[in-house]
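Let's look at subunit A:
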Amino acid sequence: MNWLSIIIFLPVAFLVLILLLPERFREWYRYITLGTALLQTGIAFVIYAGFNRSQSGMGIDGYQLVEKLPWIHLELGSLGRLEIDYFLGVDGLSVPLLILSALVMTAAAISSWEIKKNLKGYFALFLLMDAAIMGVFCALDFFLFYVFYELMLLPLYFLIGMWGGPRREYAALKFFLYTLFGSVFMLLVIVGLYFSVKDPVTGAYTFNMLHMMNPANFVDGAVFSPAVVETIFGVPARLLGFAVIFVAFAIKVPVVPLHTWLPDAHVEAPTPISIILAGLLLKIGGYGILRICFGIFPDAAVHFSWFIGMLGVISILYGALNALAMKDLKKMIAYSSVSHMGFVLLGFASFTVEGTSGAVMQMVSHGILSTMLFFLVGVIYNRVHDRFIPNFRGLAGHMPHYAAFVMVAFFASLGLPGFSAFIAEAFTLIGTFNSASVNALLPRWMAIAGSLGILMSAAYFLWTLQRMFFGTTRFKGGESWSKQLSDLRPIEWALLLPMALLSLVLGVFPSLFFNFSNATIATLVQELYKTGMQQLNILQY
Partner candidate 1 sequence: MLPHISKNVEEVLGSLGFFLPELLLGALFLLLILADLLLGRRYKNGSPIIAFAGVLIITLITCFQFEDAGKVFFGGMLHLSVFALLLKILFGVGMLLVITFAVRDFRIRHNEKGWGDFFSLLVAVLLGLNLMAMSSNLLMVFLSIEMVSICSYILVGYTTRERLAAESSMKYVLFGAVCSAVMLYGISLLYGLTGTLQLNSEFTTRLAATDALAAGLALFTTLAGFGFKLSMFPFHFWVADVYEGSTNSVLAFLSTLPKAAGVGVLVQFMHATYGFDWATWLAVFSIITMTIGNFQALWQDNLKRMLAYSSIGHSGFLLMGLAAFSQTGEMAVYYYLVIYTLTNIGAFVIIGMLANILHSENVNSYKGLGFKMPVVSVCFVILLMSLIGIPPAGGFVAKLLLFSAALEGYGSDGNILFLLMMIAGAINTVVALFYYLKIPLNLFLRKNEGMVIVARGHLLLKAVIVTLTALTVLLGIFPELVMRYFEG
Partner candidate 2 sequence: MVPLSHFLIVSAILFCIGLYTVFSRKNAVLVLIGIEFMLNAAILNLVAFGMYDRIDNEGQVFAIFAIVLAAATVAVALAIIINVYSQYKTIDPDKVKDMKY
Partner candidate 3 sequence: MLMAALYVAVCRDVARAIFCFFGVLFALAGLYIFALADFIAVTQILVYAGGVIVLMVFALMLTDKQLLEIIRMEGNTGPRLFRARALPSVMLCLGVLAVLLQVVISIDWTSLSWMQQAIPSGDQISGKENMVENIGINLMTRYLLPFEVISVFLLAALIGAAYLARGRKTASQNQHPETRN
């Protein structure tokens, strides 16, 4: 029962508490949830402080705070033993995301003050999802991972569907279907993997991800064995397996053209849920791609890197163009996150340390910034229940502090130096550019196309600024609006200021992130590339 288990099951404990508390304490729920999130944040930082930065490796030695309890051990007769462990551990890749989750959860808890009806259900689901998300980032057993991964779905379905906007049923169902579609097929691959991998110690089939990542553990002649080329429908099985899992996570990221759930879900969801969607769910997609797709199928990853990079570029530009066309502020931001997550994909595809670190940092920074952005949208939406860009003009004069924060958030996310997004995107692109000379996986023009994305992000953000905030003050709602549109409240300050500062600090002292995750990511990338190339030779031979 180490920190990880605590951080995962803390919300569950409080969830029970909330369920037990009678309705007349309904106002307490908010504080309980907020307290949980804050506690988690504290624990996350404890983990961060106690983390040994030099430790790295593909195997178990690369992970810290490891906790492994036997969970499901079945004699499957002819199959031999099936081993599923309760197996947790973190490395330089997951700890930042863990911290991010705690922070975003806190932010979401704060912004949950806007929720008025049916609090018990809301916060119960909220905490459940919280636990699931934490679990996803800590799980090292594929089965466990999948359980947490799926466990997020249902709470989200209800949170969107019950507290969402007018078209919430459609959005919720769409979200659910998309994700389940991906994950069900992933399940098939998981089963296949579990048949291909044996625990070197006990010699039993296992769901242990770390064993799956080590090609030595694959059974000869198994479906996904890298030693010999198994084909399914004429396609090499490993490529197929990679593609399936990749699609599953790409839906989460989301990658064009699998992204259409995102705008709907974001627009319909209440603010805190949009925050969690953009801040964490998308990251889970990216995390899954790096940790699982790449980790288990490095050869396929190398093989497909060009396409992945291409998808990344497409997402960047496509998302940016869409954002440019949106009239709904929230939709605009939703599409902007499509664009920003494209960088993540691009960075991963580059198989360079710079690119990958940049991409991971991009996840973190986008987590922070999208939290800010969606919260800011929520601010005016809660005031006047409208967020159409043409309906506002000259907000800067009317709500100066709000406008200031919006400008900070916008500039930060259009990659202004000094904010986290800049370092992240710059290094992603640098890595991409480098890969042409380092490992010849991605052409250079992808980097340049990606930088065009940065240009466009400037275009749409500034254009929005100019349309909504500058010029002479004029609202669609007239006087009533200008009365309702009061400037930021203390609690909103309390959320926005730390986030902005965080992004700033990360931008000025990237070492906080880079020096932390460096060892892990460096090893990861080199190992993946090495094994990937070796296995790829077999595959193509």
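As a selection rule, all candidates are chains of the complex that A comes from, given by their letters.
What we mean here is this: a residue touches a chain if its C-beta (ideal position, glycine included) is under 8 Å from a C-beta of that chain, and two chains touch if they have at least 3 such contacts; residues count from 1.
Being a predicted model, the structure only gives us computed values, none of them experimental.
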In this complex, the candidate that touches subunit A among 1, 2 or 3 is number 1
Which of the residues in subunit A end up touching candidate 1 in this complex?
-> 72-79, 82, 118, 121, 146-147, 150-151, 153-154, 157-158, 161-162, 168-169, 172-173, 176-177, 180-181, 184-185, 187-188, 190-192, 194-195, 222-223, 232-233
